[in-house]
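Here is the structure we will look at, set down as structure tokens.
With one protein chain withheld, the remaining protein chains of the complex are depicted in position.
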Amino acid sequence: MDLFAQQLVNGLTLGSIYCLVALGLTLIYGIMEVPNFAHGHLYMVGAYVTFFAMTLYGLNYWLSALLAGVVLAVLGVLMERIVFHPLRHAPASNKFIAAVGAMMFLEALARVLWGSDFRSIPVIYDKVFTIGTLRITEQRLIVIIAAIFLMIALNLFLKKTIIGSSIEAMAQNRDGASLVGINVNNVAMLTFAIASILAAGAAALAGPIFLVFPSMGALIIMKAFVIIVIGGMGSIPGAVLGGYVLGITEAMGASYISTDYKDVVAFLVLILILTIKPTGIFAKGVR
Amino acid sequence: MLKVKNLSVAFGSYRALQDIELEINPGELVVLLGANGAGKSTLFRAISGLIRPSAGTIEYNGKTITGQPAHQVVRYGISQCPEGRQLFPMMSVEKNLLLGAYARRKDREGVRRSLRLVYDLFPILQEKGHLSAGSLSGGQQQMVAIGRALMSAPQLLLLDEPSIGLAPLVVKQMFETIQRINEAGTMVLLAEQNANMALKISHRGYVLENGRVVMHDKSEALAGNEEVKKAYIGG
Partner (left out) sequence: MLERRRYLVVFLVILLSLVLAASGCGTAKPAATNQGGSSTAAAKVVNIGYSGPLSGGAALYGQDTLNGLKMGVEEINHGGGITVAGQKYTLNLIALDDQYLPNMTATNARRLRTENKAPVIFTPHSGGVFAMQQFNQEEGFLIGAYTSEPKILETGNKLTYRIPPPYDGYPEPFSKAVMEKYGKRVALVPGTHQYAKDWTKVFVPVWEKLGGTVTGDFAVDYNKETDFYTYVSKALATKPDVLFVGGASKPTAMVVKQARELGFKGGFILMDQAKLEQMAQTVPMDQLNGAVGVRPVIQFDNPGAKKFVEAYKKFKNGEDPAWEQAWHYTAIKVVAKGMEKAGTVEDAAKIFEGMKQIFPLNANDWVAEIKGISAKGGMLGEAHGIMVIDGKYGPDMPITLKD
């Protein structure tokens, strides 16, 4: 029972990070109809920005996270303009290849600029809370709470503001959105900016717990991709639910089945969900 | 007023529209008759800026708008209720309507007035305002589509087969509504297969065949034309 509670908390921490990255991926998918495989590498850049802001410029943790958000928003918009905008009328396979190319480019760039070393973001919040036998560090608690906060903020933006609604409108019906006066270009840039900010948030939160290195994005993008398949491509509640499901399944699978089969358990869940509901838990709206 | 001159649209080597000449004057309700595939929707999409014409010009109030993107065309006062409705199915009816006013979202007072107007036209939509648009019946979705197009307070409304798939009783109401919208001062271009009713409410009409305008005249004249009768009115 102690182990169960501990693993639940561990799964929640992992799931929080997964959610934030998967949300960005699913938002972009809604607009581009192609998974942006370079999204994980934006997360990687976010981690490096946070790292350098803290170690090189001595900024405080929260300011560094904020800076990462701003830098990534710009980078996300640039990526949309340079990589995907020229391909907006091209078939999906072209965008797909471009996304993979952008991914390789970012990783190679990080390797050249910052080297291959593992780095760790300094931990400021390193107190450990103990509840019975359950232990959780301050930083992990921050991860869980801040992720929820970011998700609520995203939801309010998408649902309560007319600008935010334009993103969902574009994802649900492109022609319909154009006809009411929504500018496809602006929405694409806005979506990349928001998705990148979420990635930066995830990176800044996870940075002090995980290691920072050039290929860290490749690991998280695989999970995020699985999550949006589970949740339904392009679905926002699906990404949130999928993120927590994957995080908790991984932790519980490792704990009660075998650590060797942890990923297998996660993929079994994936197959199971796809068997029962091939379009994912929350299918994208009917056309 | 809208002036379409010499307009052609090509998809690869297929010429969907050829040398279209069409005009809508202030206050007019104009009907566009044609079979499936005659090019009605293509013409609508070209006017709205969803596709680029390969030749010709579109003028609106003396200004050339050919090749302008769709989101810009709305801002000139041309609004389309497209074929297949193109709603945002996961959003509420009210959200769909409010997004219809996206281009003039800063005019809060005006948007509220337009919403009032749409609810007056279609009282059922107010009742179902919080349901998702995708969950409504076909007729109700059609109302949302028309309502959404009206939310931009257009001077020119393009209606692409609003009666398709509706029950006869509902079709009748729909045409009455269209007439009322027109009488309130909005120019209307209406594409229809249901020529009988469309010709009754419209001032003038164009007949489209294989991407060309083959006939245009006053509505009464068209209604009396033997060929039109045979091809579009039946019986």
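Read from first to last, the chains carry the letters A and B; within each, the first residue is number 1.
Keep this in mind: a residue touches a chain if its C-beta (ideal position, glycine included) is under 8 Å from a C-beta of that chain, and two chains touch if they have at least 3 such contacts.
Quantities reported herein were computed from a predicted structural model and do not represent experimental measurements.
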Missing chain: touched chains present in the view: A
Residue of A:Thr13, A:Thr50, A:Ser64 or A:Ser178 touching the missing chain in the full complex: A:Thr13
Contact residue for the chain not shown (choose from A:Ile148, A:Ile163 or A:Leu219): A:Leu219
Residues in chain A touching the chain absent from view: 2-3, 6-7, 10-11, 13-14, 17, 83, 86-87, 89-90, 94, 97-98, 101-102, 104-105, 107-109, 111-112, 115-118, 120, 128, 130, 135, 137, 206, 209-211, 213-216, 219-220, 250-251, 254-255, 259-260, 262
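Here is the rule we use: only the chains that are shown with their structure count from here on.
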Distance from the mean Cα position of chain B to that of chain A, given in whole angstrom: 41
Complex contact set, residues of chain A against chain B: 162, 165-166, 168-169, 172-173, 175-184, 285-287
Interfacial residue positions of chain B with respect to chain A in the complex: 48-50, 69-71, 74-75, 79-80, 82, 85-91, 95, 98-103, 105, 134, 148-149, 151-152
